[in-house]
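Below is one structure, written out as structure tokens; the observations come after it.
Note that one protein chain of the assembly has been removed; the remaining protein chains are unaltered in position.
Chains: A and B, in written order; residue numbering restarts at 1 for each.
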Amino acid sequence: MAFIPHTPPDVTAMLAAIGAKRIEDLFEEIPQNLRVKSLAGIPEELNEMAIGRLMTERARLDGAPLNFIGAGAYEHHIPAAVWAVTTRGEFYSAYTPYQAEASQGTLQVIYEFQSMIARLTGMEVANASMYDGASAMAEAALMAVRANRKSKSLTVLVPATVHPHYQQVAVASASNMGLRFLELPYCTEEGITPAQSLQKYAGQDVTALIIQQPNFFGRLEDVDALTDWAHAHNIFVIAVVNPTSLALLKPPAQWGTRGADIAVGEGQPLGVPLSSGGPYFGFMTTRMEYVRQMPGRIVGRTLDLSGREGFTLTLQAREQHIRRAKATSNICTNQGLLMTAATIYLSLMGPQGLARTAAAAHARTRELVAALTRVAGVRLAFTGPCFHEAVLVLDRPVSPLLKALAERGIHGGLDLGGYFPELGNALLVCATETKTQADIERYAEALGEVIHTARAA
Amino acid sequence: MAAREKVIFEYSHAGRGASDQWPQETPPAVLADLPVKLRRASAPELPEVGELEAVRHFTRLSQLNFSIDTHFYPLGSCTMKYNPKACNQYAMLPEFLGRHPLAPASHGQGFLACMYELQEMLKEVTGMQGVALSPMAGAHGEFAGVAMIRAYHRVRGDLRRTEIIVPEAAHGTNPASATMCGCVVREIPVNAQGDVDVEALKAAVGPDTAGIMLTNPSTLGVFERRIEEVARIVHEAGGLLYYDGANLNAILGKVRPGDMGFDVIHMNLHKTFSTPHGGGGPGAGAVGVGARLMPYLPLPIVAREGERFRWLTQADLPQSIGRLSAFMGNAGVLLRAYIYMRLLGRDGMRRVGEYATLNANYLLAQLKAAGFDAAYPERRASHEFIVTLKRQAREHGVTAMDFAKRLLDYGFHAPTTYFPLLVPECLLIEPTETESKDILDAFVAAMSQIQKEAEQEPERVKGAPHTMPVRRLDDVRAARQLDLTWKPAAQP
Partner (left out) sequence: MSTVPADLKYTRSHEWVRALPDGTVEIGITDHAQHSLGDLVFVEVPDAGRVVKAGEACAVVESVKAASDVYAPIAGEVTAGNPRLAHEPEAVNTDAYSAWLMRLRPAPGALAAAEFMSGADYEKFLAAEG
């Protein structure tokens, strides 16, 4: 019996102690008519050898294509030590650190994580992580509503250049609490949010402005101008940032004169594999003055009865298990394992490694763009600076080309047709430090071939 | 006691690093296109340590933890069962790890087959018509469930229905999730036997009732015997029934929430389906629905067309409550749950419910025999039960929290103590089916020993733990003097 250690003598002895004749008797309180008749829809058990074989076959079916897709999930080198240590049973199978004395390992990792993320974003305080970047952004909007005492409108301005999926998650997560998300148009030539988009809101009651940097197109927004405008109008600034990029780009705490009020993002680039979209983790940071409005777990350092240093969950009075209906959020988890991996990753990479990774990603993307735009019928959509992602415009529909590339073992990028039809046949491509010159040439050659074939047809 | 492990920043030395992990340097000219005003002025202050230093540091930290791999965790409501290594190994095959979330479905049929089959198995074992896998935690699944209930009433033009009824014994996430969906929470009492007070329920339902959130077996560890009647009362009043799947382990393979009349459920894959707790996450809170709520399921969902699998989109499900995750939720967690369910198979599901219940009832019997007071002594335990230590608190001044801390010295993680709020000085105990009789007997022996200590040297229990890496921590100081990020000693 998988994972059940009981022998028949065990069962006999246990039933005797309980005073029951059979295990079925233990269910006597449950009405007979509610009992399951059969679970025919569930296959028979497999032993480990058989499931191993099945999973290996399925994995082989999916294979290992050459990946040039970014769009919120980025392929980076992950040192072997990261998951070797993270999957240690003491991290993997540990519970939430409510009993602090039995969880000093986890609690200290969280404290180190909070410290590293705060330094990376330049903000004063961080929580122990959220489900993912998208939900972190939604929670940031809810937090801004609580913290921005000068605003009552529950209105959040969202540039169209924020990741479309993040926008969808924000609406699905926060509309029920009365938040309205208003889209700010972008400039289709530049691929960024112009100052004019904001002007019409001057004098109106707006709670928060979200700024994603780099934005969904990989383009760099004018974060200083946007931040200062927002603050001049009593609007909270929520920064949505790529953590790898923060090794090179100005952190949100330094945007404009006062810096962002809340900074969130997707932590996946820090040592978490692509794994079909999850599990990832979101990070959230803010100013110290808003710490009590921040959802999620927070770890603090303190002393024990002997005066020894130790770590514990703190500010729990805001959380669901105490505040219940008045909690800052219903969130009851942090992505502990992923946050552990990220902390180890950041420790191995350090400031130099992270900066090199960011720079190499920038370099490879530039090379990719150069190689692909040498193919006839492919041009760059926006001329301004971008970071490790770029939008290309093709002279023919993107979808069949991506299909043909996939047949050749290349995932060429994300077709933007469904999201931004006004850009025409647009493709979002990304290359990180994991791509070599040979990989890029292979893609360019394959693209040339499939376009040629399409042209001939 | 060994010197404490320092915070990693304290091991840092400028210039150190695991340099073989870093890519080659990029010539500065290549970065020239990044505007200076958007560039970082100085490097982020991350620790600079070598690879061995980092590995040693984090390995030593791990050794300060309790974990299922090392300790028994009789944590009520958490289902701390063994996390099979096979689930981890096969979920981490490189092809699964390397797949981009936006890669074409045509080149992810292996992965999608696993997701589809997981949806189907979860439907079957819970008796529901549809399943969505994207909510990323139990509370997230609760949010989705209540949001679907709201959507259902809204679409029918029944805008008054904003009240969610919650038993006072409910877990805190229930009222919190309801509030996050813009609902108003209405609490009803539980009677002395641990069942919902049906008369109070009848008085509470009406034209404002959107639904009721219930756990069955309840958070008090007993089966809600009048569940069919409760379902009828709520449905007749026009409300829907939400099932909190936290206690699904008790009835897995024996009873199905769909058959009890529930319209929507969430499952905690990190509890019932054994995905790792990871020190606080990632979980996965898949939701299941009956026919009424099918149109509202969150996206994305996997569908099968002949032999091929594809993702359903907004076009397929225009009334969906929307997208709750940037991509498709905690895919890696879902793969682990899939592998686990395949290892169990249909008979294994049933054995989970049976042996979880056997272990709980045995442990209850042995603790009662050892002189402890059960909160509901006339009831069978489900997969968990409550022991109350209010007598010990009164007679010796030793609380449930003190017992919990002393258990750590005996090598057992404490049972749940902070919940449910209804029973004073309670220990909510859930052994799970993967523990042997020997461990259960050892736990009872430890509890008996602590009882003796409570009688003869209560200070020993009140000052526990004594043998852990730290003693009890000053929570008040932690909250008053907030030290949430490391700063070098020179700075205040």
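By our rule, a residue touches a chain if its C-beta (ideal position, glycine included) is under 8 Å from a C-beta of that chain, and two chains touch if they have at least 3 such contacts.
All figures in this text were calculated on a predicted structure; none of them were measured in a lab.
Peer 1: Just to confirm, in the complete assembly, which displayed chains does the hidden chain contact?
Peer 2: Within the full complex, the chain left out of view touches A, B.
Peer 1: Among A:77, A:258 or A:292, exactly one should touch the missing chain; which is it?
Peer 2: A:292
Peer 1: Can you work out which residue in A:316, A:335 or A:425 touches the chain that's missing from view?
Peer 2: In the complete complex, the chain left out is touched by residue A:316.
Peer 1: Of the listed residues B:203, B:445 or B:476, which contacts the missing chain in the full complex?
Peer 2: Of all options in B:203, B:445 or B:476, contact with the hidden chain holds for B:476.
Peer 1: Residues on chain A that touch the omitted chain in the whole complex?
Peer 2: 292, 314, 316-318, 322-323, 326
Peer 1: Mind pulling the chain B residues that touch the left-out chain?
Peer 2: 475-476, 478-480
The criterion applied here is as follows: only the chains that are shown with their structure count from here on.
Peer 1: Once you find the CA centre of chain A and the CA centre of chain B, what distance in Å lies between them?
Peer 2: 20
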